[in-house]
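For this view, one protein chain was removed and the others were kept in their places.
To keep things simple, chains are lettered A and B as they appear, and every chain counts its residues starting from 1.
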Amino acid sequence: MSRRVVDHPVLGSLNEKEPVSFTFNEKKYCGMKGEPIAAALLANDVRTLRHHEEKDTPRGIYCNIGHCFECRVTVDGKQGVRSCLTPLEEGMVIESGGQLPTPVRDWRSSHE
Amino acid sequence: MTENMIICRCEEVTYKALVETANQYNCSARELKLRTRAGMGYCGGRTCRHMVDKMAADLTITKQTDITLKYQPPIRPISFGHLGADES
Partner (left out) sequence: MNDVIMIGAGPAGISAAISCAQKGLEVLVLDEYLEAGGRLLGQLYEEPNGSWWNGISESDKLHRQAMNLGVQFELNTPVNNIEKLGDHWIIYTENKTLSTNHLLLATGAAESPVPVPGWTLPGVMSVGAAQVMTNVHRVKPGERGVIIGVNVLSSAIAMELKLAGVDIACMALPKMNAITNQQAHPKKVLDSLLHVSHMAPSQFVKMGSKLMKNDFMKKLGVSFYPKNGVTMWDIPIQLRKAVVNIYGNKQVEGVTLANIDTNGDLVAGSEENVATDFVCIAGGLYPLTELAAVADCPFYLIEELGGYVPLHNEKMETPLNGLFVAGNITGIEGAKVAIAQGTTAGLSIAQHAGVDGLEDEIKESIQVVEETRDNAYIQFHPKVKKGRKKVQDRWGNYVGTVSD
């Protein structure tokens, strides 16, 4: 976990929180209990949290405070959960979203 | 490169699509939104609304204070399950 800021000249050293394990897209990771899911994933070097529903482009955190919804993931079966502000808990099953069929868009371009 | 640049991240609306629509229809921000879907995605336009407002203001003859994008509830996405949930 080299991405953790362990020692900080002003904020001091990191208070170790209780470690927990969770899965993201079926792979097992470790994080700190109560930290945002997005922070735990970034600490594990995971940047891509989902792929765009229409064009399949990869996305990660953008605003990190709940405004942009770019970091949304599925947590224990619940869709559209913002990973930037959802506290991590032991055993969470987290999955990213991917491309969906877009029949309406495909239809639109031929009917303008 | 700039042409294909995304402005609305949720709906993947490009710079080019917005410039062309603004030039063609000379329209308000609201019309620009409705024609391109910029600002109509998952985040409710929180990220791109000012860019869409600015493009409408700068690229068309409408005045900035005329018609900006409006807000309407729910301002955060909620599931139909929660929307119709029994309060008890």
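What we mean here is this: a contact is a pair of C-beta atoms (placed from the backbone, for glycine too) under 8 Å apart; a residue touches a chain by one contact, two chains touch by 3 or more.
Values in this document were obtained by computation on a predicted structure and should not be read as measured data.
Asks: Using the definition of touch stated at the top, determine which of A:39, A:75 or A:94 touches the missing chain.
Replies: Hidden-chain contact among the options goes to A:39.
Asks: Go through chain A and note every residue touching the omitted chain.
Replies: So the residues of chain A touching the missing chain come out as 3-6, 8-11, 14, 34-36, 39, 42-43, 47-49, 52, 57-68, 84-87.
Asks: Using the touch rule from the top, list residues of chain B that touch the missing partner.
Replies: Residues of chain B in touch with the missing chain: 1-2, 4-7, 9, 15, 19, 44, 46-48, 50-51, 54-55, 58-59, 64-65, 68, 70-76, 78, 82, 85, 87.
Please note the rule applied: only the chains that are shown with their structure count from here on.
Asks: Could you put a whole-Å number on the gap between the CA centroids of chain A and chain B?
Replies: Spacing between the chain centres: roughly 25 Å.
Asks: Which bits of chain A are touching chain B when the two form their complex?
Replies: Per the touch definition, chain A meets chain B at residues 52, 54-55, 57, 59, 62-63, 67-70, 72, 79-80.
Asks: List the residues on chain B that touch chain A in their complex, please.
Replies: 9-10, 12, 42-43, 46-47, 77, 79
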